[in-house]
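Okay, handing you the structure first.
Partial view: only certain chains, each at its native spot in the assembly.
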Amino acid sequence: MATLHTVNKSPFQTQTLLSCLSHVQAGDSVLMIEDGVYGAMGSTTLADAVAGLGGQVNLFVLGEDLAARGIDAGRVADGITKIDMDGFVDMVASTDRTQSWL
Amino acid sequence: MSEDVKKFLYVNRKAPYGTIYAQESLEVVLIGAAFDQDVEMAFLDDGVFQLTKNQDTKGVGLKNFSPTFRALGDYEVTKLYVEQESLDERGLTLDDLQDIQYEDEDDDWAEKPSIRVVSRAEMGKIMANQDVVLSF
Amino acid sequence: MKFGIVVSEGPYTHQASDTAYNFVKAALAKGHEVARVFFYHDGVNVGTRLSVPPQDDRQIQAQWTALAKEHDLDLVICIAAAQRRGLLDENEAERQGKDANNIAEGFRISGLGQLIEMGIQADRTITFGD
């Protein structure tokens, strides 16, 4: 009974990603999309907080949104998996519900 | 639980008036109440500000929709989960929120509080126990 | 699997309607069914036929109209949200005494009950908003 959480806000601008990660259950998945993909970058002042809070969940980032913003795959933090829109669709289907953190 | 009854959670994380999401969320809840589904509402982060007492919008000219929360009981929407940590961070207590009641038909129509203050950990579990989560 | 989609932000201003469009296209290509796309909040503005985007940019409204035609999608605009924001079909315009309407082909205006019904009937409901 796992949930797919989506986050579409920059964690440098809003508290949304951190709030999401403070409410997820072990085994849930969190997918960063749109401006949310900045939360997947390593070597930022927020990377440790994301890795720490996200320890019990599967972290994903949408590749199309990374590319739009000029973030090379090499900039994505360890432990975060890049997927594409087809993968997004599969994740919605394979989890039990989707919660959008707006 | 019948096959046709789903658990709906309405998640409110935004303050009222600065944007319309809180008000239009409430409009969905009222319409949704007619569908005989299992409905719960969650208030966390700035969403807890939606429930404050004594909202007076005359000075800004917007419509004050906060009285509508007190009518939710009549629509059989009786579970308003409010996150303790979100209140604490904002210096709020239950006393700062409206007194929202419902009549419990399983307990001789006794008046009971609709607001249930829960911890962040409990809020996470409530979110995980739904069929449909609508976010505002 | 049957998906229900909520679009909560307006076209161009937010990426939400683009992401929703790309998601729906990908879901359909994978053989999933899209039960309905429900436009709420500023999302109702996706359904105007009066927009004239720059020619070198994507044509958001026309994309949805074409996708709806190809896959017989049910694109529903919330009436309450639409009235506030000035999105009307012919019937609504007449009922409200307005001299024009601006809804695009392939969209229809209906009540919030259609959102709840979608949540009940779809296997998964997903919101694209802000």
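The chains carry the letters A, B and C, assigned in the order they are written, with residues numbered from 1 in each.
In the analysis below, a residue touches a chain if its C-beta (ideal position, glycine included) is under 8 Å from a C-beta of that chain, and two chains touch if they have at least 3 such contacts.
Note that the structure is a prediction, hence the values are computed from the model and not measured.
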| item | value |
| --- | --- |
| Labelled copy-number formula for the complete complex in this structure file | A x2, B x2, C x2 |
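Following the convention adopted for this analysis, only the chains that are shown with their structure count from here on.
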| item | value |
| --- | --- |
| Between chain A and chain C, centroid-to-centroid distance (C-alpha), Å | 26 |
| Chain centre separation in whole Å, for chain C relative to chain B (CA means) | 27 |
| Junction residues of chain C - those touching two or more other chains | 125, 127, 129 |
| Shared-contact residues (touching 2 or more other chains) in chain A | 97-98, 100, 102 |
| Chain C partner contacts - residues on chain B that touch it in the complex | 4, 6, 8, 20-21, 24, 27-28, 31-32, 34-35, 37, 131-135 |
| Chain A contact footprint on chain C (complex, rising order) | 1, 3, 8, 15-16, 19, 22-23, 26-27, 29-30, 32, 124-130 |
| In the complex with chain A, residue positions of chain B that touch it | 11, 13, 21, 44-45, 120, 123-125, 127-128, 130-133, 135-136 |
